[in-house]
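Let me begin by presenting the structure, written as structure tokens, before commenting on it.
In this view, the complex is presented without one of its protein chains, the others remaining in place.
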Amino acid sequence: MPKLTMVQALNLALNQEMASDDRVIVLGEDVGMDGGVFRVTDGLYAAYGRQRVLDTPLAESGIVGMSIGMAIYGLRPVCEMQFSGFVYQAFHQLEGHAARMRWRSQGRYHVPMVLRAPYGGGVRALEHHSESREAYYAHTPGLKMVIPSGPRNARALLVAAIRDPDPVVFFEPKALYRAYREDVPQEEEVLPIGKSQTVREGGDLTIVTYGAMLRPVLAAATTLQEQSGAAAEVIDLQTIAPLDDSLFVASARRTGRVMIVHEAPRSFGPGAEIVARLVEKAFYHLEEPIVRVTGYDVVFPLFARENSYLPNADRVLRTARRLIAA
Amino acid sequence: MPKLTMVQALNLALNQEMASDDRVIVLGEDVGMDGGVFRVTDGLYAAYGRQRVLDTPLAESGIVGMSIGMAIYGLRPVCEMQFSGFVYQAFHQLEGHAARMRWRSQGRYHVPMVLRAPYGGGVRALEHHSESREAYYAHTPGLKMVIPSGPRNARALLVAAIRDPDPVVFFEPKALYRAYREDVPQEEEVLPIGKSQTVREGGDLTIVTYGAMLRPVLAAATTLQEQSGAAAEVIDLQTIAPLDDSLFVASARRTGRVMIVHEAPRSFGPGAEIVARLVEKAFYHLEEPIVRVTGYDVVFPLFARENSYLPNADRVLRTARRLIAA
Amino acid sequence: MPRRRIELNDHIAHLTILDEKGAVDKKLDPHLPPALLLKLYRAMVRGRRFDERLLDLQRQGRIGTFPPTSGQEAAQLGAVAVLQPEDWMVPAFRETAAEVWRGRSLESVILAYGGFSEAASLDPPGPTLPVSIPVGSQMLHAVGIGWAARYRGEDRVALTFFGDGATSEGDFHEAMNFAAVFRAPVIFLCQNNQWAISIPRTQQTRSPTIAQKALAYGMAGIQVDGNDILAVYAAVAEAADRARAGGGPTLVECETYRMMMHTTADDPKRYRSEEEVEGWRRKDPITRFEIYLQRRRLLTKAKIAAIAQEVLEEIQAAVDAAEAKMRTIGDPVTIFDHAYAELTPALRAQREAFQAEQAAATKEGSDA
Partner (left out) sequence: MPRRRIELNDHIAHLTILDEKGAVDKKLDPHLPPALLLKLYRAMVRGRRFDERLLDLQRQGRIGTFPPTSGQEAAQLGAVAVLQPEDWMVPAFRETAAEVWRGRSLESVILAYGGFSEAASLDPPGPTLPVSIPVGSQMLHAVGIGWAARYRGEDRVALTFFGDGATSEGDFHEAMNFAAVFRAPVIFLCQNNQWAISIPRTQQTRSPTIAQKALAYGMAGIQVDGNDILAVYAAVAEAADRARAGGGPTLVECETYRMMMHTTADDPKRYRSEEEVEGWRRKDPITRFEIYLQRRRLLTKAKIAAIAQEVLEEIQAAVDAAEAKMRTIGDPVTIFDHAYAELTPALRAQREAFQAEQAAATKEGSDA
């Protein structure tokens, strides 16, 4: 199996879906000639031409609104927002139309589009380029919100998102774009949207996370085991909404101790919903208060301080120790 | 004391603040001649003229972006979004600038503006006119999010919002605009932003709510007491962010049983954060799983079904009975 | 070299064919077939009468808020009459007459303004999008649809409606620009009815016409008398031909007037004068078309009366059907329908809880 970076894996997904389905259209700012500012769409313009890979004018609402029209016509647009911090320019199109057209038309029309955007910290970027605001989309009925955590699942989830009959917001943790390579099969691989995954088993503690936070969490879990013998079970959400609570609820019932790790600001963040589900479904099994290790409720700092803002393996490890000691 | 509707009370706040502070400018769609589609700005145009009450072109980003500029210059713009469902057109201005200017300029500039918008269900309105998405703003560092629950606190909170040095999103539960009258003093009255209020005391159960849901909650609490003798403590958040968890945490420690009621969709909604805070701060006192009585994770239905969507006194009462029986 | 005037490639024209008094410019008359003329006339009358009936229903509390179309019948129907059945129409929210022309039933309209999402399930599968309420936002969908049609090699155009107020929204700008850049076969039809709720056209923008905004996009633009159904037809037909020929989009500004309130929640007396409304009443699109058709001997007094009668009966039948349906439409559990292609686990649970609540409420009701 070829070893691919996440950028290459996403590119593979797009390339193969475009090859097999002429309804798939890629559009966005600089996605054509330039191959996207992170090169996720590299080569697609050469392979499929400007009829299928559209370099658009610089206008996010235009891109999303046009994608909605294309999707209504029966195409499968995959639009790129250059950074997740610029989806807000198109928020009304997402909330007002993409998320509602199926309901509004009572199923006569639907919007099978994917909105891809690099998100999250870790690449020493400028302001507006590092935020994690997946909660906005997760709280929007009618949207799905997917975040992969590695090259292989990025590819398989993007394929699923493109084939999904409903609009999917697909956030790509840009810290992982080139962080490492993984075996990614050339053959088709699809992961279902709406399913979380247990990526490490353990009986002492449950850690729920997703995206770029998975790696520091796994590192911390390994150290924890080495240092104290305690085994953390790690669950990767992969889909934020619709939230699959089955695995983390089952795990919490076994371990009684839960930590949630995400980059997003803490208050009203995704972690809160996970806590609420656990309280609703595993209350009597909880031995300790659920702990959130998250970004802070401040504007994402300029990059010299991003490592202070972002949760890391040390913070996770220290928190895990406290949680287990309690 | 004069008995005022919420519309009149809000109008009083605007009028008095405009009279005493020439930095206060009202702007928005139809806020001038027409007095706003709900008449909250009625009479201001006549009293203060078109230099202080601006009928703008139909463009929300324009309104919010222009308000930001005014605020930077030293004015205190109070802009109206005709309905909260159209703030999204300006979301990038709120998230990208209003919320960040203080931080970005390290205090050189700040944005003391208020964004007012009618929100929530209950007035048989068209699509996009009934949603509750306060969580979007509550999850945005740099913004404050305020929701009054009656004429008197609406007036006193709006005054505080106008005087606040930071940007405040002020959602007005339009179901309450003309629902009832309350004594509202002519003299200045200011309620602090960031403080919740205990509006009913009780030792058996804590109900946390805000906005238009307060009334059905209070009705249910009364019935509950009558029918079963159980006393519900009711806490009105008033400010959603920054969230004041002191009262509901203290109450939960006493009652051990908590219900949260809001109109917003359940998943990733404001209730989740309240659960998370309770787990963090009152875990060992909780006797039962915290219960959320909320809107559903669907597009707000057209009005014939809005009463099926919205939490009501019956649902609250039945849930309270179950919670107490447990 | 120094300060030289830049010559514009395009210019903006104004078009009138049938004037206020019913006089027609013979050279410009598009010579529509009599059957089409009569069909248009009937549709205009139906639009007007339906508005009046909806207003009654609203005032009696039998339906909720709705936006009347009266006065704008020519702008709407002259435009959609150009479309082929496979062409797309992307409306805003004040195009009831045009929607009905495209196949939406009066019953669906009543049901929707009665607050039932199920109304949409009565609508034909044809290429007409549902009403779009966020001002200006729908225009981009027409661009995507038009682009997709060209991509598929299908000879279809997309006609999108919006108001004068909508031209201030960023989405208007983005849609016009995208359409021009991608040469999408789109007709942008602005119903400039002079008001956006209480804001007059002159406070909406300082450009003397809306049509000239086309110059900002290198796109064709034209202003027409929007109460002149022949001019609207001619301008839209020209735009459609251009679009089909690969010539890209056109902005058509129809100067018309909103004769009634913005919606039934609005009171226009607060912001505009009765004289102004009177002035526009003299430019009524139906009156002048009626004169024209009578002069062409396509209509007689008797025929006019007969059409009026038929239209009222059609409306009555729709009201009866819709009200019957509203009474029996059944279970509110439908609020969970069409959220996604499939219910999510959370929604399944919420739906069950909802039904349990309903059962409990019913039980309590019968216990009490």
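Letters are used for the chains, namely A, B and C, taken in the order the chains are written, and counting of residues starts over at 1 for each.
Here is the rule we use: a residue touches a chain if its C-beta (ideal position, glycine included) is under 8 Å from a C-beta of that chain, and two chains touch if they have at least 3 such contacts.
These figures come from a predicted structure and were not determined experimentally.
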| item | value |
| --- | --- |
| Visible chains that the absent chain touches, using the contact criterion stated earlier | A, B, C |
| Residue of B:G85, B:P141, B:G211 or B:P311 touching the missing chain in the full complex | B:P141 |
| Residue among A:M33, A:A47 or A:A326 that touches the chain left out of view | A:M33 |
| Residues from subunit C at the interface with the omitted partner, ascending | 1-6, 8-9, 11-17, 19, 25, 27-28, 168-174, 177, 180-181, 203-209, 211-213, 215-219, 223, 248 |
| Subunit A residues that touch the omitted chain in the full complex | 29-30, 32-35, 37, 55, 57-59, 61-62, 85-86, 89, 124-129, 266-267, 296-299, 301-306, 308-309, 314-315, 318 |
| For subunit B, the residues touching the chain missing from this view | 25, 51, 54, 56-57, 59, 61-62, 64-75, 77, 92-93, 96-97, 101-110, 141-142, 144, 165-166, 194, 242-246 |
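Throughout what follows, only the chains that are shown with their structure count from here on.
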| item | value |
| --- | --- |
| Farthest-lying chain, centroid of Cα atoms versus that of subunit B | C |
| Centre-of-Cα separation between subunit C and subunit A, whole angstrom | 39 |
| Between subunit A and subunit B, centroid-to-centroid distance (C-alpha), Å | 30 |
| Subunit B-subunit C separation of Cα centroids, rounded to whole Å | 35 |
| Junction residues of subunit B - those touching two or more other chains | 85-86, 89, 127-128, 267, 296-299 |
| Contacts with two or more other chains, residues of subunit C listed in rising order | 117, 134, 170-171, 339, 344, 346-347 |
